[in-house]
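One chain of protein is taken out of this complex; the other chains stay put.
Let's look at chain A:
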Amino acid sequence: MSSLFSDYQIWTALWATVKLTLISAVGSLIVGTIVATLRLSPVGVLRFVGTSYVNIFRNTPLTLIILSCSFVLYIQLGISLADSADPKFADVNGFRLAAVGMTVYHATYVCEALRSGFNTIPIGQAEAARSIGLTFSQTMREIILPQAFRGAVVPLGNTLIALTKNTTVAVTISVYELSGVLKTVTERDPGLLNLAFMVVGAFFILLTLPMGVGLGWLGKRVAVKR
């Protein structure tokens, strides 16, 4: 046990998983909200852009997206997201590219969760907002999005849980998060493998179980009473 924790930087890996989860969650919440707004826009071109975004990225495997972030964005196009003088350049760049891929992919699920939230809002709410002279963006900000978020807490929570577990895909571009531990142990120390799998599995349950419980509670608490 001690060798698993001391030799394989499990705490570092756990922290990387948590960090990747948080950054991607915030990123996909922002991007997903923008895409959802596009999909409700009165302008046809914007609706098309929003719909295309969802159709393209939701239907592409996450592994492919993460790999393209490294191979296409960085290696082919030379887009790096870290300072090349940094001695930890490869780690930092890989982590950030993974966060971009995670955000792009999960934003589609945030968008669709929000759209399920939109469907809980009676049409009269938007009509009333327009009838007191609010513009489209004011109506979205003041009336539609706040109610959509409240109605979408549970599906958004499901997306967060899936996102947390999906961080394991980042190992494909050598980000040292929890599944990186498994990969390294597999290569160097197969005897520790059972233990490593159990520990990593337990960490994920510890991360995601409170999310499900907490967001279920929150969803009930903030639900809009009609």
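In the analysis below, a residue touches a chain if its C-beta (ideal position, glycine included) is under 8 Å from a C-beta of that chain, and two chains touch if they have at least 3 such contacts; residues count from 1.
Keep in mind that, in the parts below, contacts and distances are computed from a predicted model.
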| item | value |
| --- | --- |
| Per UniProt, the name of the complex member that is left out, chosen from "ABC-type polar-amino-acid transporter", "Acetolactate synthase", "Peptide/nickel transport system substrate-binding protein" or "5,10-methylene tetrahydromethanopterin reductase" | "ABC-type polar-amino-acid transporter" |
| Candidates A:97, A:129, A:161 or A:185 - the one touching the absent chain | A:129 |
| Residue of A:7, A:86 or A:142 in touch with the missing chain, whole complex considered | A:142 |
| Positions on chain A where the hidden chain makes contact | 42, 122, 124-125, 127-135, 138, 142-143, 146-147, 150, 224-226 |
